[in-house]
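Sharing a structure here in structure tokens format.
Every protein chain except one is present and positioned as in the full complex.
So that you can tell them apart, the chains are marked A and B in the order they are listed, and the count of residues begins at 1 in each.
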Amino acid sequence: MEKKTKLHEKIYLVLILFFFYLPIFYVVFFSFNSSKSLTRFTGFSLQWYEKMFSNRTIMEAIGYTVACAVIATIVSTIVGTITAIGLSKSNRIVREMVSQVNNLPMLNPDIVTAIGFMLFFTSLRIQTGFTTMVLAHIAFCIPYVILSIMPKLRSLDPNIAEAALDLGCTPIQALWKVIIPQIKEGIIAGALVAFTMSFDDFVISLFTTGPGVNNISIYVYSSVKRINPTINALSALIVYVITIVLIIINVVPMIKERRGKRNEKIS
Amino acid sequence: MKKLIQVKNVTKTFGSQVVLKDISLDIYENEFVTLLGPSGCGKTTLLRIIAGFLDADEGHVIMDGEDIANTPAYKRDVNTVFQHYALFPHLDVYENIAFGLKIKKQPKDIIDQKVRRMVSLVGLEDFLHRDVTKLSGGQQQRVAIARALVNEPKVLLLDESLSALDKNLRKEMQLELKQIQKEVGITFVFVTHDQEEALTMSDKIVIMKDGEIEQIGTPLEVYNEPINEYCARFIGDSNIIEGNMIRDGLVRFDDVEYECVDKGFKDNEPVDVVIRPEDIDIVPRNQGKMNGEVKSVLFKGVHYEVIVETSSGTSKTVTMHVTKEHDITNESAHEKISASNFYMDLEDVPNLTDSEVITRANAQAWNEDNEDVSLSKVTYNVKNEVGTYDCTFATDKGTEISIKIFVVKPNVIEDQSNEEGIQAFDFYRTADEIKESMALDTDLILWADAAAWNLEDDSRVEIWDVKYDFDDENIVEGDYPITFSTQGRELKVETTDKIEEGERIGLNWNPEDIHVMRKMVV
Partner (left out) sequence: MKGFSKMAYPYIVWMVVMIILPMLMIVFYAFSKSGNDVLTFQFTFQNFIRFFEDSVFPNVLWRSLKMAVATTIICIALGYPCGYIIAKLKGNNQAIMILLITLPMWINMLVRTYAWRGLLGYVELSSEARVYVGMVYNFLPFMILEIYTSLSKIDPALLVAARDLGANDFQAFLKVTLPLSLSGVVSGITLVFLPAVSSFFIPKLLGGGQYVLIGNLIEDYFITSGDWNFGSAISFIMAIIILISMYVTRKLDRTAKEDEI
């Protein structure tokens, strides 16, 4: 498909990118505004950041969001990995069935999944709160983890586990020493997806959480009735964190690779 | 020699499919055994049962006198070289080879010694710390062998281990494998579908088919005395001819009786006869046991592979009427149109469509710029009975041509000795159409609607040969005979003498070159 890119095509791409980044730059810019206005920049100030850090509800929301995302990521990654390995050795019918059911929460609108959880928890007389939110997050993260590990498993040599057994590994050793190291990338990718899915989730959290337990999204949603520039600061904070994390994720492998190449040259 | 592995009455099914049927096989110490057969014959399943990756449904595998049914794979004194090697991509060459020893918690210095010895055995000294994914196929193969052998197993199992290599490398590895086996002195069980591999390396070949063992023997035995048609076809190139055993030492095929050395058949028992291509000599006509005509000669490097037809197939001759140019020009529309009369089979009348009529008549119209113009109107009044009918093709602009369709009863030629029938029809074409044909034989078959079939089961038989003696480049109006025929008896002969296609020759062989086999039970 490689051809010369014409000028108007370049302009089009720039416009699309501008559209995508405009609100992000806007939010960061106005988080430094000295007044309450959302359209007029009256001067530089850090007051909204101060207000944010001294606001207990916001800090709690950040805490709940991170805690929920960490727990959901760990549990869903472990369960997802074990399940994916099991599925890769199961017969086609089981595999097909599980993937069909797994598709449900991914193909259903979030709101349907969310009210399903809500009805489920309340019917069982479980008080909604942090625990139910975490359970729901784990439930919707596992399918994504499985989905990101399965291709790695499928691309393994079909005899790789047998080779390990053949060389004297017990089944558990075969998993640890041979299978897990080779699907490591898929597991990491799955964990990353799980973390962001959980961290960014709004709809399912809204319906499965209980009184007094908010995550960042719910806090933003519930406080939009009033003009509240602390939200700009909060949004900007998220932008900073995500940017730093993404830079690390994208740059570290590059450095590693370069170092690897240098080592190869030396040896 | 001592029996190392005894496979006793092993049966294995996957779902409703029986993969191994009551297999029994003895494997001796220090033996190179090859399980040979096409994919799906059960050879890999048998190997996996020996390795411990699968359990047999029935029967036993006994190793060193002990039933190993309940010994898991990781405790068996057996190692495997897998089809795609199954090297661990996250480990380098050294770590891959050391893997089994590390699992068994051997001391570091012992591991190092053993790995280094193994590496030099397979010639990978320079690649110790290379990434296994960056090795060539042959090098990966060697790592896989070393990784298995370093554990000092009693048996090495190799599952289609050479199939991923290219031809030259495969030959090289065949020799090397045999060499390694001699050097380490353990039993190798090798699975392959490649008969050449089996012949070059094995002490013993086990030919399998549909989950059963057909023949066990040394390479020489299975080559010279295949037990049935299946084994003969699988090992080496063969001419296999149906015949009858008249009595001991006398077999009849292709209507002639020949001397042979085989005994022990019932009188007049139907048999299959094998004559290897290299056992047949080419001699002057009428001086051999058979006469024939050379159909094709293929240079194979050292020898020529010659196909000789010794009796012809079923044939049918039709007349091709080559007519003069009959384009009709429509001056006002600046268009030209042409079409030819055609004969057709009465049986085909009910299924006749416009587009088929156009094809059969080779009807076409074109304008001044030589662009095709579509035939929008096709009218014909063909009835479901023998007769001559009119047919008209026309374009949108009214350019027209009329032809005749001759509906005839097919004149079938049935050859009872070949159990074949053949039919074809006379047809009309212009000289230009013949000159323009890009694949004349195919077009002639199409134009004459020639077809052949098996009289017994009605299955289609290929038209093998189209014979005519006109020069298609310079053909003129007139009638020409064309003969369509099916494949007759053809024998493959290997010779080092140059021979020309079309030459009429004789074929000769000695009585001991004929090998008679029992018919396979289907």
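Note that in this section a residue touches a chain if its C-beta (ideal position, glycine included) is under 8 Å from a C-beta of that chain, and two chains touch if they have at least 3 such contacts.
It should be emphasised that the depicted structure is a prediction, and the values quoted were computed from it without experimental measurement.
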Missing chain -> touching shown chains A
Considering the complete complex, of A:Ala67, A:Val94, A:Ile126 or A:Val252, the missing chain is touched by A:Val94
Selected residue (touches chain absent from view) among A:Ser148, A:Asn214 or A:Ser235: A:Ser235
Residue positions on chain A contacting the omitted chain are 1-3, 5, 9, 12-13, 16-17, 19-24, 26-27, 30, 38-39, 79, 82-83, 85-91, 94, 98, 101-102, 104-105, 107-113, 115-120, 123, 135, 139, 142, 161-162, 165, 171, 175, 196, 199-200, 202-203, 206-207, 216-217, 220-221, 224, 231-232, 234-235, 238-239, 242, 246, 250
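The rule is short, and it goes like this: only the chains that are shown with their structure count from here on.
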Once you find the CA centre of chain A and the CA centre of chain B, what distance in Å lies between them? 55
Can you list the residues on chain B that touch chain A in the complex? 51-53, 72-75, 78-80, 82-90, 99-100, 103-104, 147-148, 151, 159
Quick check on the complex: what are the chain A residues that touch chain B? 157-160, 162-170, 173, 177-178, 181-182
